[in-house]
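So the structure is just underneath, and the comments pick up after that.
The complex is shown incomplete by one protein chain, all other protein chains being positioned as in the whole.
Moving on to chain A:
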Amino acid sequence: MADTLSRVQRIIVDRLGVDAAEVTLEASITEDLGGDSLDSMDLILELEDEFSIEISDADAEKIKTVGDIVSYINSHS
């Protein structure tokens, strides 16, 4: 879990230009971290590469927070 979170944090910090401290499990990608719709799609692609998984469009739409990402990855990889 901790390892997944730190890898996700690194990607989000890189893509969204935010501080690592802001990337908490509760943080919303769009509302708290300033991501727009293009960032969200870009992030999904990056996560797929990083964790060698495939996230369907339907599942991607349900992902709102950093915590959503971490639990999705932990249950699918």
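In this section, a contact is a pair of C-beta atoms (placed from the backbone, for glycine too) under 8 Å apart; a residue touches a chain by one contact, two chains touch by 3 or more; residues count from 1.
As a convention for this text, contacts and distances are computed from a predicted model.
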UniProt protein name of the chain not shown, from "UDP-glucose 4-epimerase", "Branched-chain amino acid ABC transporter permease", "3-oxoacyl-[acyl-carrier-protein] synthase 2" or "Short-chain dehydrogenase": "3-oxoacyl-[acyl-carrier-protein] synthase 2"
Contact set of chain A toward the excluded chain (per top definition): 14-17, 37-38, 41-42, 45
